[in-house]
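Below is the structure I would like to discuss, written out as structure tokens.
For this depiction, one protein chain was excluded, whereas all remaining protein chains were kept in their positions.
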Amino acid sequence: MSVLELSGITKRYGIGAAAVDALREVDLRVEPGELVAIMGPSGSGKSTLLTIAGTLEEPTSGEVSVGGLELSKLSRAEQAQLRRRAIGYVFQDFNLLAGLTAAENVSLPLELDGTSAKAARAAGLEALERLGLAGRADHFPDQLSGGERQRVAIARAVVGERRLLLADEPSGALDSVNGEAVMRLVRATCQGGVAGVVVTHDAQLASWADRVIFIRDGRIVDQTSAPDGPESLLEVDGAR
Amino acid sequence: MLRREWRQQLVILALLVVAVAATTVGLGMVVNVEHSDKGYFGKANTRIDISNPGTTGADLAAARARFGAVEAIEESSIPVPGSVTPVELRAQDPHGRFGSPMLRLVSGHLPAGADQVAVTAEVGSVLAVRTGSTLQADGRTLTVVGRVENPNDLTDAFALVAPGELRAPTSLALLLDTGSALAGARFSPPVGTLAGFSSTSASGPAQRRNQALAVLLIATIGLIFIGLLAVAGFTVLAQRRLRSLGMIAAIGASDRHVRRVLLANGAAVGLVGAALGTALGVLTWFSLGPVFSNVVGHRIDPFSLPWWAVIAGAVLALITAVIASWWPARAVSRVPIVVALSGRPTPPQPVHRFAFVGVAVAALGFVLLVLSHHDNTAYIISGILATTIGMLLLAPLAVRLIARLARRAPVAIRLALRDLARYQARSGAAVAAGTLAVGIAATITIHAAAAQHADHSGAVGNLPSNQMVVWLDGNPSNQGGPGLSVATAAGASTAPSAPPPAAVASARRVVDAISTAVQAHRSVELEAAIDLNQTIPAGAEQGNDYSSLARPISSQGRKGFEFVTTPLVVTGSVLTFYRIPASTLSPGADVVTSRAGLGRIDVNTGPFGDFAAAKVQVVAALPKYTSAPNTLLTQRALAEFGLTAVPAGWLIETLHPLTKAQLADARARAAAAGITIETRSAPDDTMQQLREYSTTIGVLIALGVLAMTVGLIRSETAGDLRTLTAAGASGRTRRTLTAATAGALAVLSGVLGTASAYLALIAWNWHDVSYLDSPPYPELVALVIGLPAVAFVGGWVAGRTPRKIARRPLD
Partner (left out) sequence: MSVRHALLALLTEGPKYGLQLRQEFEQRTGEVWPLNVGQVYTTLQRLERDGLVASDDDAADAGPQKSFHITDGGQAELTTWLKTPPDLSSPPRDELVIKVLVAIGVRDIDVHEVIQAHRRHIVELMQEWTRVKRDAAPEDVPLALVVDAELFRLDSVIRWLDTAESRLRRAPKPEPSLPAESRGPGHGVPKSTPSTRKAGARR
């Protein structure tokens, strides 16, 4: 069963002559363990796709289902619960709450879900440890470097039993080595069975995905085919 | 940049308007709150009261011969059916040389001629008369022609006839101007007896100085308030501005460019805020005038505002706004542009230094207030100032403290409190402003409660305003307390008798009816002691036949007794009523009383009975009111002196102060049955009203300030809201966030405000701290618990989900 399934999603902003379609009839399925990159220039609708998949916005038409649940049939409270339990979200910036420590930021969804503070902290520390941030657990965001902050954000997005990881330019403000580290983490998370969707305009980031989907003017125009093994690459290059 | 912030600018403008308006109204109040003594003296500086002057006018003539210009006010009384308290009837010249400030025509016209009378509103309702109706007084029928009042003492209740139209004056007040205060004291009227003498000369300048002092204080505190709110508002903008300004600086704007833009903005907001605030304040003051008149008990001139202070407040609002808006520009020129651009929250500064300074300054203020002894102006002003500033400096520490306490709280509350602690500049200023609003309200209310309490515990007051006594005796000449008069048959000696059971039963029925009508909370039957074996000689004056207490005195070698009080009798129900366990009464006591220092007391069994020394026990739990059962004869004394307890009256208590309508109804029922009621004679609800008003206004201002600052603070964390939402926060969590922010600020404001009020008042009353022994609990609860509760609920209601959470806030 697909973790994320979008069918016929259209999102229209504004009305009448001023109406703009950010997305038009978009279909997308993401399977468990799969990392999908959505590539497109600015204004192509890729971020809207992500906010709709993350229940932060409702499509004008079409149906979204996450883990088999049709979002249109869920109340706002149930959608919030879904975000707390199943969906992890990584933004480009404005990721962390400045008023909470790294560990508190990570355990935030669990705490919001009613997990006891102690258990939530334990889970948060574990997630931080996996990302190599155990020593920074009680630091506040302003005491962390950009790369560390992004890693904390990813830790929050994967804490608990996540099934869907959504990332919007997750390494946007980072240098390429730090960006690569972030993508490695996302990749590793997906290998654990989580479905991942990364939105980016950066081909190097997108190339971490199993499947790259190209989006233009709100439409999916193309996607990469199933990958060959890396050996073929060496042969191609070796022949030069 | 400035256009984008219009919402924030509007909130800041509103904050300034509120601060300036509140200060203006506050100034109006302090100038007019002081009760002037013109209601008693008029324009004169000396008043001589003479009782039983007769009708010859000899006393007035003698006074004129001695002092020159003297104005006379003749007085007698009108009995009120069913009440022990009569109404005062005056003959006074409304245009008199001295007395004119004591009279004002409200409606109708002034009495002229022999058969006209004007009454105050109070008297109108007590006697149930209105313009056009008639009343019996002074041995004739008078027609009510108008409504009058004493504009300088609205509690003064009287009926007015034209000068010289009183046939049988029982007392005479002389108003005069005299250079020497002592000269008046030595005046001895040829006919009447000198009942009292008083002079304004001592209190006048002191009163004016007090008023100036109060104006200065309110002005000072109001100005701090204005400044704080401006700073609080603009500090919130500063962080956002820091980033925009960094950007402007990065593209090459000079510091001067930046500063000029911000100064212009600050000046515009300040100017509009000051103007609107002053206008709003003056308008509010004008419309509050009539209400306020009733609270302070005298008519006020709405134009009697201390204009210099009002203008100073407006100017300060302008200046503070300019300075506060310029601050970020200064910060940008000090902070490296890169840091400004990053817009990263700067880590909180350590607050311990602040806190230490705060404690030191507050302590200094305390000491200055103690040392001022109420009369060193410089000490008072600097003391109040230091106390206020000291408490305000503690605000950031309190914010930090509450954030630390929240470590174990649910995440939304924790986040709200952490944010407060992180953005101390704004939350500190918000708390400081709230503290000030609460502090002023708390000071007034605590002070009013203390004054009210002092009033109760002192000699003043026959009964509290929620009690009445129905006396069995129908004789209105007994002005308070029990009285049983036996009609003496001419020429025959007789023995007093207990009240006939039929009369008692009928009175009881009336009491029950009144209890039901006023929704009595509880009641108790009062008994008095009487010696049924005494003999009253023929021809004795009608008087009080109950046993009484007297104090032996000796004067010029002759021994005699001085009447002290007519005691009631200790019964089980009286003890229960006052929750006094019978075991606490000493078995050997004859008299139990709440009045300490009675000295040696004898029991007088009756007007023609014997005197015997009594053993007195002071029981503090007994009431202190003069007409309440404050002094009681024990059953032991009854047995010892051969006395009999007979029904004398009933004490009825309600939960709320009795209303005028209830009193009028009770009076009518009593009058119909030939018995009387006694109720509180001195109006005491003005202090109560003052307490309620100041608490309400303080809470409202604090709430307004909080609402606006919370709005500002939360608007700055819109980005957090997006992150929270993505992490799965429901609308509930977001509401909790706003509610917790508001609630926490309110708690801090309430606690700090009340604490600073107590600090200042303890210092002020250092010589007698017990003056503050009776805190106004309901009002304090309203400030410390009610305010946060309302703020929390308000935050909950206002913190509803923004429609577009997924969109990033415009930057």
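Which chain is which? They are A and B, in the order written, and residues in each are numbered from 1.
Heads up, the rule we're going with is that a residue touches a chain if its C-beta (ideal position, glycine included) is under 8 Å from a C-beta of that chain, and two chains touch if they have at least 3 such contacts.
Note that the structure is predicted; figures quoted are calculated from it, not measured.
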In the full complex, displayed partners of the excluded chain: A
Residue, one of A:Ser7, A:Ser61, A:Ser116 or A:Gln204, that touches the chain absent here: A:Gln204
Residue numbers in chain A that touch the chain omitted from display: 39, 41, 176, 184, 187, 202-204, 206-209, 212, 214, 221-225, 227-228, 230, 232-234, 237-238
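By our rule, only the chains that are shown with their structure count from here on.
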Interface residues, chain A side, partner chain B - complex: 51, 54, 56-57, 76-77, 80-85, 87, 89, 91, 94-100, 104, 108-109, 111-113, 117, 140, 142-143, 156
List of chain B residues in touch with chain A within their complex: 344-347, 408, 410-412, 414-415, 418-419, 421-422, 719-720, 722-733, 805-806, 808
